[in-house]
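With one protein chain removed, the remaining protein chains of the complex are shown where they sit.
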Amino acid sequence: MKISGSYTLPVAPERAFQILQDPAILAQAMPGCESLEKIGPDEYRMKMKVLLAALSGQFEGKVRIADQAPPTSFRLIVEGSGRIGFLKGDGLLKLLPRYTDYTGPGAEARTSTEVSTLVSYEGDAQVGGTMAAVGQRLIDGTAKMMIKKFFDKLAGLARNLTW
Amino acid sequence: MNINLKVNGKSYSPDVEPRLLLIHFLRDVAGLTGTHMGCETSLCGACTVELNGKAIKSCTMFAVQANGAEIVTVEGLATNGKLDPVQEAFWNEHGLQCGFCTPGMIMASKQIIERNPSPTEEEIRHGLEGNVCRCTGYQHIVNAVKAAAAGAGK
Amino acid sequence: MIAQKFEYTAPKSLDEALHLLASGAKPLAGGMSLIPMMKLRLASPEHLVDLRTIQDLNFIREAGGQLHIGATASHYEIESSALLRQKCPLLTETAAAIGDVQVRNMGTIGGSVAHADPAADYPAALQALEAKFVLKGAKSERTVSAADFFVDAFATALEPGEILSEVIVPIDDARTGTSYQKMVQPASGFAIVGLAARVRVNAGKVSFVRIGVTGLSNHAYRASGAEKTFEGKTSSPANIQAAAALVAQGVDANSDLHASADFRRHLAVVHAARALKTALSRIA
Partner (left out) sequence: MATTTTKVETFVGKRIRRREDPRLITGTATYVEDIQMPGMHYAVILRSPHAAARIRSIDTKKAESAPGVVCVLLGKETKGVGAVPCGVAMPDLRVPQHTILATDRVYFVGHPVAVVVARDGYLARDAADLIEVDYEVLPAVADPEKALAKGAPAVHPQWPDNIAFTYHQDGGNVDKAFAEADVVVKQRIVSQRLVPMAMETRGVVAEWRNADRQLNLYTSTQIPHLVRTIVAGMLGLEENRTRVIAPEVGGGFGSKLNVYAEEALMGYVSMKIQKPVKWIESRRENFTCTIHGRGHVDFYEIAAKRDGTILGIKLKLIQDVGAYHQLLTPLIPQLSVLMMPGIYNTQNIRADIVGVFTNCVPTDAYRGAGRPEATHGIERMVDMLAAELKMDPAEIRFKNFVAKDKFPYATATGLTYDSGDYAAPLKKALDLVGYAKLRQEQADLRKQGKYMGIGISTYGEICAIGPSPATPAGGWESATVKIEPSGKVTILTGACPHGQGEETTFAQIAADELGVALDDIVVLRGDTAVVQYGIGTFGSRATAVGGTALYYALQDLKAKIKKFGAMLLESEDVTLAGGQVVDNKTGKSKPFQEIAGATYRALKLPPNTEPGLMATRFWEPPNFTFPFGAHIVVTDIDGETGQIRIRRYVAVDDCGNILNPLIVDGQIHGGVAQGLGQALWEQAVYDDNGQLVTGELTDYALPRAHLMPWIESHHTCTPSPVNPLGVKGVGEAGTIGCSPAVVNSVVDALSPLGVRHIDMPLTPEKIWKLLATKNRDVGSRGATK
């Protein structure tokens, strides 16, 4: 399944790029992430608990960051598998400065002249196992929701951490 | 967990695991294998039984939820060797082929007639929405429900 | 086909249930969504608290000029309620459109609403009805509007330990016309889109419009833009169409095997027009 979208983070691209690759921050922002542990350069082992309505599942997997071109783009690859199936996301994130008014989380602390970052993402999401068989009509909406949660959290963290 | 329930007029007080599905209680504990499991997503209706007068899918209910309930399965329909009018109509109208969906289909059909003694074709079809038959194309089942309703109304 | 082990409690009272829920148990109502997921082991709650055994949660009654529906009222009880048929026909019509007979016999309004499946039927009607939900916790009770309740896919305003105990809807007299129009996903019976409309006409002009939309995006919503456009106008086909055309505006539509986002948007518009037209035709 193709996924794409964009989100505005309340920090400048250089800072956004940093935050998006900071395992401590990623671990906090990724919905359900219970731990993220470095196992190699730009590679992390992840434990994740997905809670979605009644659905619950423990996943173990990897997060990998590749093709870094600071501060404009990088690839994020997330893989996880558990009893209820597996998921894999592979996307290219592009960061562009934005000078327009920012109204998302953290807006109250900012002035309209500050630069923010438009993060646009495009990639593929795969779901397999039991989840894939019964959850077809839910996958699209769920993926969107998870991504939104991720960025909302990230935006909040960015605000708290940056200034 | 100890529960009490009545199936086809007979009382049972089994000790069951909470996760035991009602259909497995009926089939494996009570030995009533007429009720069939056709899917796991509550969409085929082969497991339909009557619980306190209402048609329900026994594969989507735990036995513990039926504590205190009165259940009727397909085995409980015929009385003193005389078939229920719906059973008789399914037979007369060739409302079944492989027979696997039939017990659930009969239980759902009974509910239709109980709630609406003279259903139209459309009402019958709507009432059978939750039951899949892969053999008959439903037409003879619709005929059977019509016939049973006509017979029961006499 | 076999769920993981869990503990089960059938409490006698709501207080007992809330106490258990406060310590992490999960509520079980009709089980129509939860049990299939448990059988496939997509859901594995450790402790279930059966709300259907609590008498206090099963009612449909009129009080204080509103209609009160207990959480464990089944879809069938709602569909066949003479009171609701007369005073809130939108809800009976919607209940009758859910799933199939067996599901309606067992499934409950509280279970469905709290589950907040993006394609469930009730939320459209409840948005259009501006329903209120009573949420109870072990030490709390609050009332939340439908507009604030549905947050995202399977996400609601319910806090852990809270249950939805009651749904409150207004009484619609005969001058209000309502309709629920649904495009059914043929495999599951869920709504690809479902549109609920409530309209009143005064002196030849549409005086009141409420439109609830389900299935299109991650949660049901009220199409306020469409409502505003229609209010104050005549109920001409052109005005219906102009209002309907706005129901999907600005909405992040979902896409799946059964309908792309574009098709869903289109269907929302078509069914909005149908719901409005039918609702108007039902005004006494």
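Should a chain be cited, it is by its letter among A, B and C, assigned in written order, with residues numbered from 1 in that chain.
The criterion applied here is as follows: contacts are C-beta pairs under 8 Å (C-beta built on N, C-alpha and C of every residue); 3 or more make two chains touch, one makes a residue touch a chain.
The model shown is predicted, which means the values in this text are computed figures rather than measured ones.
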Neighbouring shown chains of the undisplayed chain, as defined at the top: A, B, C
Hidden partner chain, touching residue among B:Val7, B:Leu22, B:Ala55 or B:Ile141: B:Ile141
On chain B, residues whose C-beta touches the chain left out of the figure: 17, 19-20, 27, 32-41, 43-44, 46, 73-75, 77-78, 83, 87, 90-92, 94, 96-103, 106, 121-122, 124-126, 128-129, 131-142
Touching residues (missing chain, whole complex) on chain A: 1, 81, 83, 85-86, 126-130, 132-134, 136-137
Residue numbers in chain C that touch the chain omitted from display: 1-2, 4-5, 40-41, 183, 185-188, 257-260, 263, 266-267, 270
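Keep in mind that, in the parts below, only the chains that are shown with their structure count from here on.
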Pairwise touch network: line, ring, star, complete, or other: line
Chain whose Cα mean lies nearest the overall Cα mean: C
Euclidean distance of C-alpha centroids - chain A vs chain C, Å: 31
Interchain centroid distance [CA atoms averaged], chain B/chain C, Å: 29
Chain A and chain B: spacing of chain centres that average the CA atoms, whole Å: 49
Touching two or more other chains - residue numbers and ranges from chain C: 36, 38, 40, 188
Contacts with two or more other chains, residues of chain A listed in rising order: 134
Contacting residues of chain C [partner chain A, same complex]: 26, 33-34, 36-38, 40-45, 115-119, 152-155, 185, 188, 190, 217-218, 252, 254-258
Contact set on chain C toward chain B in their complex: 1-8, 10, 28, 31-32, 35-36, 38-40, 48, 50, 52, 76, 99-103, 105-106, 187-189
Chain C contact footprint on chain B (complex, rising order): 1, 17-19, 21, 37, 40-43, 45, 48, 54-57, 59-62, 64-65, 67, 108, 111-112, 127, 129-131
